[in-house]
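Report on the following structure.
Only one protein chain is missing; all other protein chains are in place.
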């Protein structure tokens, strides 16, 4: 049985390393958790567009365009997460 | 084992400039172009009133996209038809060529989807200015309220970033999965027999199925993005 607490006490970590590791972990969390919202929201828009087309198929072009515009707007938070994650990886760390 | 997804490059120095060529991607792109041109030439060489089998395939393809373009682009859709069918054929053959041994998908390299995506972006801006005038095109960004301008710009650029990354990520993810599957299965001797049956299934799903769906989605989205600014 290895005593992890004793092992962790022996490891000395400088402040720079803590900042770097926090930035890398933060990049993962930012992109991971940030992807949840846009994923669900855009899927909701797609589902409602399918429902609308099954009711009024003659308006399919209009509905598809509206769906894509709405999805592009909700996509923007996903893009923000991506930008923040890349900044944390390449600029901060 | 960090070589997964790496791309062969040649680099040389001119003065202070370090120029990098992804020569493997470039060669694959030229092979794809030759495959498309030769196939289309052979299929439509002797065009007749009663179409042969090859001619029927090409006519069906063109008819299908003509119909789609008419539905989404409205008037003047023929102006965009060659561009759209070219994108579709190039992306489709690019995604499919990876199942041939010793060949890689050019779309596995981020630069190829980015090139096509930037081309679509330019065509979109051009048609927005052409059909709405310059001020009409810019005014779209200040709708419905003027302070939403930054969000509109991010949304507009985000559409193309996601278009590029979607194609790249799907193809690249597929190659990583095939690579992981093959390396894991080749570790022991008996799994080589499993590979005989699983290998074609992996390539079939990630190469053919996902490749075809992504090519279609890329084409449809490009067309719809053009139609959004046009109408």
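Structural remarks
A and B are the chain letters, set down in written order, and residue numbers restart from 1 in every chain.
Heads up, the rule we're going with is that a contact is a pair of C-beta atoms (placed from the backbone, for glycine too) under 8 Å apart; a residue touches a chain by one contact, two chains touch by 3 or more.
Convention: contacts and distances are computed from a predicted model.
Taken from the listed names "Two-component system response regulator", "ATP synthase subunit c", "Benzoyl-CoA reductase" or "ABC transporter domain-containing protein", the protein name that UniProt assigns to the chain not shown is "ATP synthase subunit c". Along chain B, the points of touch with the absent chain fall at residues 1-2, 4-5, 162, 165-166, 168-170, 173, 176-177, 180, 183-184, 205, 209-210, 213-214, 216-217, 220-221, 224. Residues of chain A in touch with the missing chain: 2, 4, 7-8, 11, 13, 17-18, 20-22, 24-29, 31-51, 53-54, 57, 60, 63-64, 67-68, 71, 75, 78, 81-82, 85-86, 89, 93.
Everything below uses one rule, namely that only the chains that are shown with their structure count from here on.
The geometric centre of chain A is 24 Å away from that of chain B, both derived from CA atoms.
Those residues of chain B whose C-beta lies close enough to touch chain A in the complex are 71-72, 151, 154-159, 161-162, 221, 224-225, 227-228, 231.
Taken in their complex, chain A has these residues touching chain B: 60-61, 64-65, 68-69, 72-73, 75-76, 78-80, 82.
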